[in-house]
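A protein chain is absent from this complex, but the other protein chains hold their places.
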Amino acid sequence: MIVVMKPGSTKEQIDHIVEDIHQMGLRSQVIVGTDRTVIAALGEKRDGAKEALETGNGVERVVPILAPYKMASTEVKKEPTCVEALGLKIGAGRIGVIAGPCSVESKEQILQVADSVREAGAAGLRGGAFKPRTSPYSFQGLKEKGLELLALAREKTGLAIVTEVMAPEMVPLVAKYADVMQVGARNMQNYPLLEAVGETRLPILLKRGPSATMDEFLLAAEYILKTGNSRVILCERGIRTFEDHTRFTLPLATVPYLKQTTHLPIVVDPSHGTGKANLVSPMAVAAIAAGADGLIVEVHPDPEKAVSDGYQSLTPPAFQKMIAECRKVAQALGKKMA
Amino acid sequence: MIVVMKPGSTKEQIDHIVEDIHQMGLRSQVIVGTDRTVIAALGEKRDGAKEALETGNGVERVVPILAPYKMASTEVKKEPTCVEALGLKIGAGRIGVIAGPCSVESKEQILQVADSVREAGAAGLRGGAFKPRTSPYSFQGLKEKGLELLALAREKTGLAIVTEVMAPEMVPLVAKYADVMQVGARNMQNYPLLEAVGETRLPILLKRGPSATMDEFLLAAEYILKTGNSRVILCERGIRTFEDHTRFTLPLATVPYLKQTTHLPIVVDPSHGTGKANLVSPMAVAAIAAGADGLIVEVHPDPEKAVSDGYQSLTPPAFQKMIAECRKVAQALGKKMA
Amino acid sequence: MIVVMKPGSTKEQIDHIVEDIHQMGLRSQVIVGTDRTVIAALGEKRDGAKEALETGNGVERVVPILAPYKMASTEVKKEPTCVEALGLKIGAGRIGVIAGPCSVESKEQILQVADSVREAGAAGLRGGAFKPRTSPYSFQGLKEKGLELLALAREKTGLAIVTEVMAPEMVPLVAKYADVMQVGARNMQNYPLLEAVGETRLPILLKRGPSATMDEFLLAAEYILKTGNSRVILCERGIRTFEDHTRFTLPLATVPYLKQTTHLPIVVDPSHGTGKANLVSPMAVAAIAAGADGLIVEVHPDPEKAVSDGYQSLTPPAFQKMIAECRKVAQALGKKMA
Partner (left out) sequence: MIVVMKPGSTKEQIDHIVEDIHQMGLRSQVIVGTDRTVIAALGEKRDGAKEALETGNGVERVVPILAPYKMASTEVKKEPTCVEALGLKIGAGRIGVIAGPCSVESKEQILQVADSVREAGAAGLRGGAFKPRTSPYSFQGLKEKGLELLALAREKTGLAIVTEVMAPEMVPLVAKYADVMQVGARNMQNYPLLEAVGETRLPILLKRGPSATMDEFLLAAEYILKTGNSRVILCERGIRTFEDHTRFTLPLATVPYLKQTTHLPIVVDPSHGTGKANLVSPMAVAAIAAGADGLIVEVHPDPEKAVSDGYQSLTPPAFQKMIAECRKVAQALGKKMA
């Protein structure tokens, strides 16, 4: 850390900070500049040192040097991680596709979608059984019945089931059915939930919160990694900005940034990332071009009849066409896509 | 709702939408404009109608007319709500102040702060026992021990205890000690938690998520209200924007906006809203001037030694001075502040 | 337009709005709903009608139906526009690449870059002679000397010169040298400048302002189109958001959105859009995959020695590699890239 003192800070204030640094078990180095003094704190300490120092008298600000996360970092593990669940392989050169409806609605619906996305090349089936909905008046999901239908679809197609869990006490139930447990964007910083899903040892798809920085995103992953579960898939699904022509803003530069920063695989959700069916396909192709390890896409046999998210769902033929384009781009760039 | 059709939409498409509207139990009115046709859907339906219609063929977009929330709205209840807990009264003309440390750290610390904030005029004591922390390496709170210390402080001072709960399964434990349960900004859309705290019938302090719109904020309140618990205090604590000279951007216009939109009381958190101790006091005074029903402020006897949030905590004397200024402004505007 | 009245608005208020609508030369249709009345205003009027109506007594809000721009819209011209300048062709299926240094620094520098980018496949040479700099203490460009060097580079390579103009009174000077005049992001809403560059009849590269919506961006283009100059190239260069791991957030969904909304070509600037050299190439490839009509990229023979923007400039070999990847993706998607 670098502690920047205010101009005119006193010798006592500087000595005091130096002492604080030593008490933290860190070394210090004082740098006297033209206008102000700067103190370097050397050594590794990630818990609260910055916060403690920046309240010191005479301190203007504290600049951290180390990334705040550790186990997620490429500094700790250089080789990219591949997360697998049944036939779904994501990361370390493997591009995996997860597709399916926003909500599981009926046996017919989920089996029909499962068939069509498997045929198009998906290896994972998404589908919400417990749905976090902005309004309490919206459809909240089929709950356990939905999980049973997902299991049935897996039996028929071999697809890995990816489904969301919303509270720690629901983890055991969802874990009975899911191959990959999803932590939704609204719950990215729901720490008891992160710890609970981590304990299951199942692969976890962690969605970025719509106002999370990269550090916050990777620290949320770190909560899971810290339980001993290293099977974390990061998911970029768009951030909240002033833009109003899309539902969220999909910042694809997070893909190459994360490839350089973490060993964890990163998938992109162009459905939530745009919120408009006619923008999903170009953004899926762009995500692959940017280096994404996978995609998660909403597909519905009849979007107009979907109980949720129909406006951003692809029909099975549109999804098939999208996958074909993604595959061409992946091949052009020398990557493997199932 | 107003359904805006694309230019060149066909008669079949329009008829189809009209039929959909009727099947929802709504009436329709078709408006043929110069460039395109618009269809009004009349009647009240809050669950999924917009989403269903906007996936229709030929539909460009759907504009809702009604607010998506109901029980929180001034259209349903015109008189402002006052939420009370022990001596703390917030709303309907009463300005209440909650103050205390970010985290409960020790018996000495919490008793000392409690004394000093009560003396300055606070009627509520904040203090975190279970702490949601961005990093898993940061201090996570004293947990139940912290709750016991808060109860002890209440016993000594009469202050109402305001403390955060992070997961549904922790609600019964926290409810044993708290007078007001806080749902933090990270959990604003943690729906199982909203329902669980609602069921306790305790007053709930609901913090706005840093990227939540007003509709989303009021719909989160609606989740609580729908359990039959009407004792909800809204809290503006800042939003995430591009600004980097403050930790968050504190948009005080939400105060008068919410006063016109909802009967629920609104308090402001200038500590998280700015993230800098030297900006807290002017923003607290400004919040009162904007019409806030209360404040929640971080106070620590020795901010430099705080285990969390020291950089945005006031010392007791600074807090006392802040309250004095707030009181002057409240009086000048003809409002009562204890 | 749809005028939404407040609940409880009076008959007089409604009649008054209807009358206002008629005085604007529009037709009206009143729709009486369950909770409130809505009035449709039919006909085309883009100037000030919305603003006038929304101040009416009893009006809650006014929802526009028509896009506010006209000449830029695909509703007016369906076929995509190709803008050409010397060998540079952008739009209507042609992908054009503009590359070069942030600032023109010297004869050697600009000739060396020009040679290398032409060889890699660029048809346009960018280079700043008049530089808008955030700080008055930063290098402000070689001014006319810079323009002369650009002309020399054009003579030697045949590349079309793309350079920025910052004020209406500088337009005649810059127009003497430039093949394409650039309006920078800071000047997107500098209306006297937009009109002045429009009058030259030269192709204009219009950069999106970092907080501009799509409507504002297309209305800025409309200022140029309205002068009779239809040779406008739109440029997405990133928006300002809370993200801090990149300099700006590059929202590639604007590419397919604009392809559906306007006939004007759209190029992407991954250099400013990311602000980090190691993210430029993946985002350039992603932009092509998303359907961009071209790229504008900062290239410098020795980024470390660049007087500006070195941290986001590619070296000539890195640029060459980037173009090779873009070309592969373009071919895979059946597009032509020179």
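Each chain carries a letter (A, B and C) given by its place in the written order, and its residues are counted from 1.
Keep this in mind: a residue touches a chain if its C-beta (ideal position, glycine included) is under 8 Å from a C-beta of that chain, and two chains touch if they have at least 3 such contacts.
These figures come from a predicted structure and were not determined experimentally.
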Which one, B:Val165, B:Val267 or B:Ala290, makes contact with the chain that was left out?
-> B:Ala290
Omitted-chain contact residue, chosen from C:Thr74, C:Gln112 or C:Ser211 = C:Ser211
Residues on chain C that touch the omitted chain in the whole complex?
-> 46-48, 51-52, 54-57, 68-70, 132-139, 166-170, 186-187, 189-193, 209-211, 215-216, 219, 222-223, 226, 239-240, 277, 303-311, 313
Note that chain B touches the chain not displayed via residues 211, 213-214, 239, 241-246, 249-257, 260, 273-274, 276, 278-279, 282-283, 285-291, 325, 328-329, 331-333
In the full complex, which residues of chain A touch the absent chain?
-> 2, 4, 7, 29, 31-36, 38, 40, 42-44, 63, 65-66, 75, 240-242, 244
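Here, only the chains that are shown with their structure count from here on.
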CA centroid of chain B to CA centroid of chain C, Å = 38
Counting in whole Å, what is the centre-to-centre distance of chain A and chain B, each centre being its mean C-alpha position?
-> 26
Chain A and chain C have mean C-alpha positions lying a whole-number Å distance apart equal to 31
Residues of chain C that touch two or more other chains: which are they?
-> 241-242, 244
